[in-house]
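Written below as structure tokens is the structure these notes are about.
The chains shown are only part of the set, and none of them has been moved.
Letters A and B mark the chains in the order given here, with residues in each chain numbered from 1 onward.
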Amino acid sequence: MEHDGKGIKVTVIGGGSSYTPELVDGILRRKDTLPVRELWLLDIPEGEKKLSVIAAFAGRMAKKAGSGIRIYPSLDRRAALEGADFVLSQFRVGGLAGRARDEAIPLKYGIIGQETTGPGGYAYALRTLPVIFDICRDIEELSPRAWLINFTNPAGIITEGILNYTGVRAIGLCNGPITTKRAIAALLEVEPQRINAEFVGLNHMSFVRDVTLDGKSIINDLIDLYEKAEGEAREKLKLVSDVLWDPWFIRSLGMLTNFYHRYYFKCRAMLKEQEENYRQNGSRALVVQEIERKLFELYADKSVDEKPAELEQRGGAYYSEAAVALIDAIYNDRNEIHTVNVLNRGTISDLPYNAVIETNALIGAAGASPLVIGKMPEKVAGLIGYVKTYEQLAVKAAVNRSYDDALAAMISNPFVNDYETAKTMMDEFIAAHKPLLDYLAKSPGRIPRRIET
Amino acid sequence: MEHDGKGIKVTVIGGGSSYTPELVDGILRRKDTLPVRELWLLDIPEGEKKLSVIAAFAGRMAKKAGSGIRIYPSLDRRAALEGADFVLSQFRVGGLAGRARDEAIPLKYGIIGQETTGPGGYAYALRTLPVIFDICRDIEELSPRAWLINFTNPAGIITEGILNYTGVRAIGLCNGPITTKRAIAALLEVEPQRINAEFVGLNHMSFVRDVTLDGKSIINDLIDLYEKAEGEAREKLKLVSDVLWDPWFIRSLGMLTNFYHRYYFKCRAMLKEQEENYRQNGSRALVVQEIERKLFELYADKSVDEKPAELEQRGGAYYSEAAVALIDAIYNDRNEIHTVNVLNRGTISDLPYNAVIETNALIGAAGASPLVIGKMPEKVAGLIGYVKTYEQLAVKAAVNRSYDDALAAMISNPFVNDYETAKTMMDEFIAAHKPLLDYLAKSPGRIPRRIET
């Protein structure tokens, strides 16, 4: 990108999040190569109090780091976006209370209740898409050259929407791939930069087809570990995919998985675990709320001027690292490999041209150039294609603001195999998230019938 | 095809089936245009007694019809196939006892137990593929110009195997599409030939994208009937897809379904119904066994020389009509539209080129020329693609004779979402169908790891 010598304006949408100090820390650590001049922390009025806590804490962190960066807490979206060089999207429409409902409702019907996959993730996407479209209209007008780095979940669907229905330059990002690579490095006790991994698929649905150590393939050695690893190594192996698969499964697959595949391949145990947890603790959202409450107590403590260790319990490890490294790679035209969510354009030859996929790409001043993957591994091609169709239907439902389309996407969600249950959940989500999903309830009587071809 | 003036040799594999009289009836009814000279009824030694009953009955039918057709019951596959013009495959590897196990085992794990779809259908495919490959080797050698009309289920998978791994000219056939068209004609009280329907998808996974009456589209009128039809019309409407969907579902879909979609979209009710039936009557296979026992009593009665009405209870309505009409269209180069299972070759542009699909095709002396469909309707594209991948993995498992591949296909079956349950069922099927699936159990220790791309 063009460097005008004035430094960079970064805008964080959802700036009052408990994650923000992580991000601030990342920016401060790169201050020698990444001259951030202004950091705008944008939030909504409901979040004003948290925002002021975060902004004050960020100010202390900057001071401690000896940085001249200016922090702007703001409730004014247009001011925050105007002239931004990078926009980071990390907001959560409906908040943790909304998440709690997303997690709880499917469980009532014996279906995985999860923040980003399954019906819960779908409801979250439906709340978020109209908001991100509005934001993108502003970016198109006020900072058309900005790069939007999207972390907002479900990141695959949201980025699918942005890249197909707006003119904004965007890259979707997840901390999953970097976490997996770090876990492999930790397992092998080598420096993280010596490890590379090839991801094939979609956000929260990507498989690791190969892993290299210093450029040499070690995927088979890793697969062997599922049989051989013992003791501490076994614990570390579990961190790679967050599940310790049976060796025969991982061998038959011939690939590593990501953190969400347990909901697809180990559905029964996961459902049982969720039900058990829910009975004991309520939804995961409630647990997170408690962690957040404690974090904000820390943030508000004026003696604290560094990222607290407790932040790591929050989840989202390496979130800041992934985002700031990506910004750095673009700003400084580094041509580094990052794992990102971008338009397919043939990268995976058996997914639609315009689908958003999660893939390794070379990141430089011109954005992301994906590295070609070719055809998907046959054993997972069907599932990946199925999930992608669901995601595209989800986006279309939000674009068309159509109840019927929303229902069609719900029925196409891989966790749902029953149209009556789909409708029941759909109606329940619309009621539970009032008024955020009203745009679907109010969908006109027009009932599309014959499908166009 | 070439007419040598000597008449046609038709060979029925599984000739001792209770269906055969239906087929004989169909052939006899077309005797003026379809000069069948020899009808070979081939079966295995275990079926010899049934075969002799059927052959004798078929002889009486032919005599009654005044036909000179010669009936050859045979246990000699090579003799039966040599020089055949048409080979009809309707055999069932493992018989109804095998089917009973296919239906029962999944139910133990809370999964749909069904003869052609789900894990049950998969086990059936794994038993059948090695046998059909053997038969095809014989056809390649002994009757290379023959047309193989495959009814053996799961017809989609079996035809996928034949057309991709043998050199036999084959067309897969199902009585589903013709039954749906007849049901629509009955519903509208019009002659069946005035109705046409466009099927999109796979065997037991095809949707009706359009229906015409005298060439005019009436799909929207049919969809409206889900709301409006009452009384007897309502009963008739149910026969179209064998399920009376909620109007909102069928409207949102914009298409009609086939008889197996209830297992995908109405899974909970179907599972409950299966469990209930199983508790009361055992599996559907047992019910069919009883029907068959009675049929064979009738067939054995030397005073009976016409197809008995009871045959219709057996299921498989219009089976004979579909098969004999297809043979007639090829033999007489009729260029008629039939719904068949053939290689895709671009017919559905978003399925693999070599996939076997169920589609309308023009049938003439050169075989089947599919009518172009274009892209699949988005709402069902994901599911269809998912099922097709499973089917291709199933065929590959049989071709590779590999336990690992067999497991991968089982995990990819849309009814299975749990790898541990998949393995348990896989092992149980192998044990239950001994020795028919031993070729998988004996699969070498060689464990494929890195997936080739």
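Basically, a contact is a pair of C-beta atoms (placed from the backbone, for glycine too) under 8 Å apart; a residue touches a chain by one contact, two chains touch by 3 or more.
Computed from a predicted model, the values in this text were never measured in an experiment.
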item	value
Size of the entire homomeric complex in copies, 2 being in place	4
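Convention: only the chains that are shown with their structure count from here on.
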item	value
For chain A paired with chain B, centre-to-centre distance based on mean C-alpha positions, whole Å	44
Residue numbers on chain B that touch chain A, as the complex places them	209-210, 217, 219-220, 223, 245-246, 248-249, 251-255, 264-269, 350, 352, 373-375, 377-379, 381-383, 385-390, 392-393, 396, 404-405, 407-408, 411-412, 414-415, 417-421, 423, 447-451, 453
